[in-house]
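Just below is one structure, and these are the notes that go with it.
Just one protein chain is left out here, and the rest sit where they should.
Entry: chain A
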Amino acid sequence: MIVMDKLAQFPQIASRIIKEQELIIGPLAWIEAQKVSDIKIIDQKQGQIDLGGTDPKQVIDRLVARYDRLFGRASREVSKEAAAPLLVSLAPDDIPSSLR
């Protein structure tokens, strides 16, 4: 069970991952993120994202997997590094499996 204040962390995690991928692959990072179900980009410039669905962990896993599928293992490490500073405040069980 993920409590509310922790829920707020997940859009930020997704945003950090996308922005970090953007440094490497450019605007394609946002285009691909948009294709992940339950990710809604509110403001690309501000990096504002809304995560729908019931489990935000799964949405993050799908985002990481999408980049992985397209760009390989290296992209997964990039996603992990990007999210790392925000993961410290989460309990181990709350961390999406793709980022462990």
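In this text, a residue touches a chain if its C-beta (ideal position, glycine included) is under 8 Å from a C-beta of that chain, and two chains touch if they have at least 3 such contacts; residues count from 1.
Here, contacts and distances are computed from a predicted model.
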Which of "ABC transporter permease", "Membrane protein", "Anti-sigma factor antagonist" or "histidine kinase" is the UniProt protein name of the chain not shown?
"histidine kinase"
Using the document's definition of touch, tell me which of A:18, A:51, A:78 or A:99 contacts the absent chain.
A:78
Any idea which of A:24, A:42 or A:84 touches the chain not displayed?
A:24
Of the residues listed, A:8, A:31, A:70 or A:84, which one is in contact with the missing chain?
A:70
For chain A, which residues lie in contact with the unshown chain of the complex?
23-25, 70-75, 78
